[in-house]
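A single protein chain has been omitted; all remaining protein chains appear in their positions.
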Amino acid sequence: MKNTFGNNLTVTVFGESHGPYIGFVMDGVTPGIKIDDEFIKHQLTLRRPSGAISTKRVEPDEYVVISGAFNGFTTGTPLTIIIPNTNTKSKDYDKTEFLARPGHADFTAECKYHGFQDYHGGGHFSGRITAAIVAAGAILIPALKEKGIIIGTHIKSLGGIKDISFSAYEKELAFLNDAEFPVLNEAAKFEMIEKIKDAASKGDSVGGVLETVVLNMPAGVGEPMFDSVESLLSHALFSIPAVKGVEFGAGFDMADAYGSEFNDAFYMDGDKVRTKTNNNGGINGGITNGMPIIFKTAVKPTPSIYKKQDTIDYKALVDKEILIEGRHDPAIIHRARVVVDSITAITVADLLVGRFGTDYLK
Amino acid sequence: MKNTFGNNLTVTVFGESHGPYIGFVMDGVTPGIKIDDEFIKHQLTLRRPSGAISTKRVEPDEYVVISGAFNGFTTGTPLTIIIPNTNTKSKDYDKTEFLARPGHADFTAECKYHGFQDYHGGGHFSGRITAAIVAAGAILIPALKEKGIIIGTHIKSLGGIKDISFSAYEKELAFLNDAEFPVLNEAAKFEMIEKIKDAASKGDSVGGVLETVVLNMPAGVGEPMFDSVESLLSHALFSIPAVKGVEFGAGFDMADAYGSEFNDAFYMDGDKVRTKTNNNGGINGGITNGMPIIFKTAVKPTPSIYKKQDTIDYKALVDKEILIEGRHDPAIIHRARVVVDSITAITVADLLVGRFGTDYLK
Amino acid sequence: MKNTFGNNLTVTVFGESHGPYIGFVMDGVTPGIKIDDEFIKHQLTLRRPSGAISTKRVEPDEYVVISGAFNGFTTGTPLTIIIPNTNTKSKDYDKTEFLARPGHADFTAECKYHGFQDYHGGGHFSGRITAAIVAAGAILIPALKEKGIIIGTHIKSLGGIKDISFSAYEKELAFLNDAEFPVLNEAAKFEMIEKIKDAASKGDSVGGVLETVVLNMPAGVGEPMFDSVESLLSHALFSIPAVKGVEFGAGFDMADAYGSEFNDAFYMDGDKVRTKTNNNGGINGGITNGMPIIFKTAVKPTPSIYKKQDTIDYKALVDKEILIEGRHDPAIIHRARVVVDSITAITVADLLVGRFGTDYLK
Partner (left out) sequence: MKNTFGNNLTVTVFGESHGPYIGFVMDGVTPGIKIDDEFIKHQLTLRRPSGAISTKRVEPDEYVVISGAFNGFTTGTPLTIIIPNTNTKSKDYDKTEFLARPGHADFTAECKYHGFQDYHGGGHFSGRITAAIVAAGAILIPALKEKGIIIGTHIKSLGGIKDISFSAYEKELAFLNDAEFPVLNEAAKFEMIEKIKDAASKGDSVGGVLETVVLNMPAGVGEPMFDSVESLLSHALFSIPAVKGVEFGAGFDMADAYGSEFNDAFYMDGDKVRTKTNNNGGINGGITNGMPIIFKTAVKPTPSIYKKQDTIDYKALVDKEILIEGRHDPAIIHRARVVVDSITAITVADLLVGRFGTDYLK
């Protein structure tokens, strides 16, 4: 469905980096969800570049709800939020108009849209669009929380520096969800920021790996085959620009291990079914088992770097060099975090509404 | 869509491990594709357990085309193939009827289907269902080949043993597509098989990582957001039982590197646009760039092992021990390969038909 | 979705008139629905041609459940039923191989499938496929009845002869659902049958109008815009071969009237909300209001008639005459009834499962 995601609760995103607005339409949302403006702003702020390690571009993200809300609650009819683009410097892009920025979608956009695409700032391919996903997620995250379902993410690794593992989910997720740079270990966080600054000083960029947890998902949600929870989440996650890998539970590590090491033994914890380990990331056979859903998302380094690169002019079809100007982040991993949380919220909400009916999130 | 995958060319799978038949319905297929019975059998044989490293269960896979074919060609109306299940030993499962096999979907099936699921051999969750996916892929792979599009996979790693990298795609893919145990390096292959035999001798199992290549995809196919080529392929791949990770191009490795190391510089190769490296796996901004599509799939070790494991009785909700009997593979990675190729063919065919119209594969 | 219908509970149909089997896959069905073999046979018998007013072709409709059922109940995984085609006389069609039968899909199939379609007996376009819809509906009708939801249809008019209106829904629907030729007024029924016999004697055919009622649908189901109850039901109904018109409530009659005559005034009947009239057919703004859903379906005369007709040879593209042979019904309206009931059951079940969750029909 191209720019629409979801089966029962759907989100459609639109907009270009340098167009007047980006935004989303959310359909199939439970009526009566309180729209929490403080939280929406909080989430948009987490996504917004800020400080030394991010681009200097300022994006106030003054969103407007233009449909689907009444007296501060969702109506259940399509909820639309638009966010104006401001402070766009389109001229930065005119210099490099037909040069394909390596790692970007300029060339593939040309192949698909035959010259009609808006190339300024990557147009519809820009990470800017993820602000719409964040705003959409910000409608659902509080509603999920009301049902006990909590989502959170930390930077698991960046430039070879690794964060510690979770040890107390609820407390740590609460901490991460308020942190501008979400790392559990303070020392690792400091090192990561230094790594980013160092890359920035060289005109380079870094990527990273995010680890996300969804707590308290009811067991029995998802489908055996094509709508496995892994299928739906990965579908959503890979729609985020720069995501190049997704793994659930122990993921790629399981591939080099024995079954006896990674099967998750069940046991009764009072009247609750749990597993002793959680190498399957809370999902068996595509369906939630009631344990935390855990997955990792690989985010590639920002492709915009301040070094001379070889490329082509995609109109003239000749070799060229490109030196990207404009304002670009040396790292987006800390900002991508809230996008991952948001798209996860959308996917989880859709699964729940499909399983238990449209009024579930009330 | 639960058991249906695809937007324009769709495949719906059905069946249980110990039911009378499994099968699929393929809709939206281009009319006039030759049905190559030899090739279907070849592919089903590659998926079928055989030899020392696989289960002794014999599955002849005598498929029957029951709709959508006429005079040996696809008609364009729904193509249905059914494959009878034979040699099923349901009694093996009656002993462990309400015991949740660790790493399997017995418990999650109970949560979702409330006791009505067919638990024999995992029912609809069984890897057996992938025979339907293989048969479906076997309709499309020759049609894609007619258009120059070739798909192939090798075992990239297994139990810590790594295969060499591709060096000459076309030749190597041809080799792999006929190999029962698809490894490029003969020594690595031997080591891997020893590793599997060793695991089998201990009643244990191993997983692995598959690396897949799609050659000669036209540039400009895919969508910027939710239907990125990565989104669609990962959606399909994670529907395969036991898949726990998917990465495109350099994937998770990019997360620890600099942008300058992993951006793929464009250049002109005569009148063709190419990239010097292919860390993005042939996809920029969700859209194919004409380079080979490359991705890796992590397959967890077969959860059925012959060791005593802790678990629960999911009806009585009490702790239990389980010792799985029956016939089970110590490794499925070499058989999963053809499933990955097949689901890739389905995804790629759907993308092409959506982009260029229903007659594209003629 | 071509041959798949539904959003949450979906039915995929397949098969050709003279192929080995027709059938369906139903996905998203509530687990635990009892499979009522007597009822499935009863419904298939109502669809099957029989007696003086129908074709002499004998179709025993010996269906087989090949997936999705266990111990006599739906499992919740894809339910597949196949029905063998027997007694097909393909030779009847070889004589007229490239002649486009007027009113049939021979020519349009050629345009779409470029000569690869199975032309025998109309192939996938045959009314034969509706046996799959009837079998699918026969799974759901008893489950809906358990929830109090009853569906039934009478022949409202045929060849200018009109049936009386409903006066006591529950009793009349019970009567109709067992009647081979469903007409409320015995005299009208007799006249209609005479009309059919008369048409048959002239080598001609007749159509008719069906009126369908769905009792006890909960209020608040459906969507304001594109998934209005009218949109979904008409989508389903127009997929039945020969259906050329659908109207809800007073339908086309409302188009020539005053608002004051056709608005349905609300009133309280104890604690229940009702309307004094039901010109809107139980639907306001696309959403059920708790009154009976009422609609009419126009079925065109069987296009296969035993008169010489002008046509073309669609390969040679020259004018020709055609005289259709084989066995064909002078009327299908009484058989179409059970198809309409069945597709209505599928649509209604999908709406309910989407609104109230996958376990609703338990």
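In this document, chain identifiers A, B and C correspond to the written order of the chains, with residue numbering beginning at 1 in each.
Keep this in mind: a residue touches a chain if its C-beta (ideal position, glycine included) is under 8 Å from a C-beta of that chain, and two chains touch if they have at least 3 such contacts.
Computed from a prediction, not measured in an experiment: that's the story for all the values here.
Partners of the chain left out, restricted to shown chains and counted across the full complex, are A, B, C.
Contact with the omitted chain, checked across C:65, C:158 or C:348, is made by C:158.
Touching the missing chain, out of C:30, C:75 or C:302, is residue C:302.
For chain C, the list of residues touching the undisplayed chain reads 1-5, 7, 13, 100, 102-105, 107-112, 122, 124-125, 129, 157-160, 199, 204-209, 219-228, 230-232, 234-239, 241, 243-252, 254-268, 271, 273, 275-276, 279-281, 283-290, 296, 298-305, 307, 309-312, 314, 317-319. Contact between chain B and the unshown chain involves residues 7-8, 77, 224, 354-358, 360. Along chain A, the points of touch with the absent chain fall at residues 1-4, 10, 12-16, 19-23, 25, 27-28, 31-32, 64, 66-68, 70, 73-80, 82, 112-118, 123-124, 359, 362.
The working rule: only the chains that are shown with their structure count from here on.
Taken chain by chain, the contacts link every pair, so each chain touches all the others.
Remark: chain B and chain C have CA centroids separated by 38 Å (rounded to whole angstrom).
For the pair chain A and chain C, the distance between mean C-alpha positions equals 45 Å. Multi-chain contact residues, meaning those touching two or more other chains, occur in chain C at positions 77.
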